[in-house]
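A single protein chain has been omitted from the complex, and every remaining protein chain is retained in its original position.
The letters A, B and C name the chains in turn, as written, and every chain counts its residues from 1.
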Amino acid sequence: MGKEIRTKKWEGEIPVHYLYTYGLAGEKFFREIKDRGTFVATKCSKCNVTYVPPRIYCERCFAELGNYKDVGTKGTVETYTVCHESADGKKLSKPEIIAAVRLDGTDGGLVHRLSVADPSKVNIGMKVEAVFAEPAKRTGSINDILHFRPI
Amino acid sequence: MKRVAIIGTGSTAHKAKTPDVSYRELIFGAATKAYADARITHKDVQSFVTCAEDFIEGYSIADEYTPDQLGAVLKPMQTIPGDFIQGLGVAYMMIQAGIFRIVAVEAHSKFSNIKTPDEVASFALDPVYNRPLNLNPHFVAGLEMNRYLHDSGNTATHCAAVVVKNRKNALKNPLAAYGAEINIKDVENSGEASWPLRKADVSNRADGCIVMVLADEDTAKSLSKKPVWIKGVSWCSDTPGLETREWGKAVYAELASKKAYEMAGIKNPAKEIDVVEVDDEYSYKELQHLEAMGFCEKGTAGKLILDGELSTNLSGGSLGMGHLLEASGAARTYEVVTQLRGDAGERQLKKAGFGLAQGWRGVPTTTGAVIILANS
Amino acid sequence: MLDNAKIKGKGLKSSDIKDGSVLTQSCNPKLQYAWDTGQAVGQYLDGLKDGKLVGKKCNGCNRIMIPPRMFCELCFKETGDWVELKDTGTVNTFSICYVNWDASRLPPGAKPHLPAVVEIDGASEGMGILHVLGEVDPKEIKIGMKVKAVWKPANERTGAITDIKYFKPYGG
Partner (left out) sequence: MRRVAIVGAGITKFMRRAQETGKELSYEASKMALDSCGLTLKDIDMVTLGTAPDAFDGVHMKGEWLSDGAGGWRKPYIRNYVGGGTGVFAPIHGFFHVASGMADSCLVVCEEKMSSCHPHPQGAFKTIFDHTLEQPLNPTLIWIFALEMNRYMHTYGLTKKDIALVSVKNKRNALDHPSAQIPENLTVEDVLNSETLAWPVNRLDISPASDGAAAVVLMSEEKARKITDRPVWISGVGWNIDTAYWATKELCYPRYVEKAARQAYEMAGIKEPHKEIQVAEPYDPFSYKELHHMEGLLLCKKGEAPKLLADGVTQRTGNLPICPSGGALGVGNPIAATGLMKIIEIFLQLRGEAGKRQVPGNPKVGLAQAWGDLMQVGTVVVMKS
């Protein structure tokens, strides 16, 4: 089709970077992690749904939610996976376990790393708890949680 | 309510790379075919829909670059950042509203032009709760597959059987990029992506474009010998959060199919629907989607496929044809239309009166769409 | 009537973010692409590398188009012959710009950027391309002014729109 093209590719990128605020509920959530090493939730009593991370609204009925309550740091493994590839698709020298943790007494939770001595012992339904960075090292980020570990 | 039909389709042959054509030239090719197939020219098309996402195209506003290659200059044209089947749904609504008689819908993939596909996919994750973990985006599929297998009783072997079936089916599809004769062992030995997900469970990327022309009942009857009627179409989004979703379930597929069945008057999909094309971007998704949409009892899809009792994704699916981004749903629909018209060659089913195509928007989304088509 | 008391929104000052009174997360995404130039743009870029501007003719509407395309977007059919155009043209419109692409300001005293739409001689009327002007006092720029491409030396050309350094005023 047509003649041989010499300039076959044009390279480019989208040269932007971002700074995200955490939102009204997110700000509360991460302040509690940073200052107190615990998780807070909001609850819609009408739908009987407890949100972690907390939200200012119930996604099901749009009730306005406030009243942040401490739900502690323990939960169960809803599901997990063993990642063998890095963020940019390269093979990881040491695979890592990622779990979706349902925090006790809530309908939400967090997705985070799971640290275990024996990977073959991980199972769905396993009880786990969050391990935080030392208070002085916390910045108010999801990475203030180092990982979850079995109880 | 009057009916709406698909009266023309155009597709490129999908390939791992398409270095000879720009995205514009790729789309022009498929549009030309679709208009010819519908026996119309671009001038007859009153409105246009492109299904695309900015960061896939590499533009801040990809909508700018949609009209020329479809013949849509100075016409009502819109972008749906969604699956092609959602785009069909929009065209359906515009025609039913009585605003237009003929509408064209397009979706394409220039996947090969994205140098950082994993980073782009991860950029869809929540910026505060998920993205800072700096993970490969397939982890979301790994989490989902594990829970789905746990809940349903299907196994990784069943998932491998989906891969084997779809890549084999693709050998008979001249549009498919990844037809192959492989076995379950090959899938098992393909290497881990995000356990239990193996590399071969993930569909390979492909470039391609599909365009379809829709028309109202009167126009369809006057133009087309083989109109394919839209009997039902719906779409649904479940909670987007990784923290709040039910990992084992494809709620979006269940709810979207329920609405589409209602519209189409379908009570028993397994009996009433002859041609079934479902999203299989990851192998387990085919099983999960078939069960969610009621084609078999929960937990039985894997065995039925292993035993060869479910002939789904005769096109080869995304595993066999290649993953075409928003055009994946288009490839599913294209096969259903082709079968319903009796044009599927050696893949042709004997009984092909009703068909269903389903799309899913990939990780980390919980959005899917369903369309039900019939040839009478 | 909208209930004004119900209008929400918590506006922040930039200092709230800088001094950490509000938490933030940063991200530098890697969004990189290598687009296939295809037949039309590929040959256009090849032409630039050779120091030429090329267009394409539509045999339906007889337009000579730049940038070239393999299909005419109006007639919706394949285009015909390649046409070598001149590297001269007319300023259709222009601006004198003191800001960079990211909204930062040019340093004081820096020469302003001079973007313009230049209608290329030999292409159909109104067929312009975006480029910049140079070797001109901004005050002297006029709509309708004749301009000519100033090319990079052949060995520095790579097959890019920037193989033309700028357009400068030319003759009369």
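Keep in mind that, in the parts below, a residue touches a chain if its C-beta (ideal position, glycine included) is under 8 Å from a C-beta of that chain, and two chains touch if they have at least 3 such contacts.
As the structure is a computational prediction, the values presented were derived from the model and not from experiment.
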Among B:T18, B:T32 or B:T66, residue touching the chain not depicted: B:T66
From C:L45, C:C58, C:C75 or C:V147, residue that would touch the chain that is not displayed: C:L45
Touching the absent chain when the full complex is considered, from B:R3, B:R39, B:K75 or B:K199: B:K75
Residues in subunit A touching the chain absent from view: 10, 12, 14-27, 55-57, 59-62, 64
Missing-partner contacts on subunit C, residue numbers: 1-4, 6-14, 16-17, 22, 27, 29, 33, 35, 37, 41, 44-45, 65-67, 73, 92-104, 113, 115-117, 126-132, 138, 143, 160-162
Residues of subunit B in contact with the chain not shown: 1, 53-55, 58-61, 63-68, 72-82, 86, 89-90, 92-99, 120-121, 123-124, 126-128, 234-241, 251-252, 255-256, 259, 361, 364-367
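What we mean here is this: only the chains that are shown with their structure count from here on.
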Inter-chain centre distance, subunit A versus subunit B - centres from mean C-alpha coordinates, in Å: 29
Distance from the mean Cα position of subunit C to that of subunit B, given in whole angstrom: 36
Subunit A: positions in contact with at least two other chains: 1, 5, 8, 11-12, 14, 18, 20, 22, 26, 30, 88, 141
Two or more partner chains touched - positions in subunit B: 19-20, 55, 58, 115-116, 119, 127-128, 132
Touching residues on subunit C, where the partner in the complex is subunit B: 25, 27, 29-42, 69-71, 73-74, 76
Residues on subunit B engaged by subunit A in the complex (per definition of touch): 19-20, 55, 58, 60, 115-119, 122, 127-130, 132-136, 138-139, 142-147, 150, 191-197, 239, 241-244, 247-248
Residues of subunit A touching subunit C in the complex: 1-3, 5-14, 16-22, 24, 26-27, 30-31, 88, 140-141
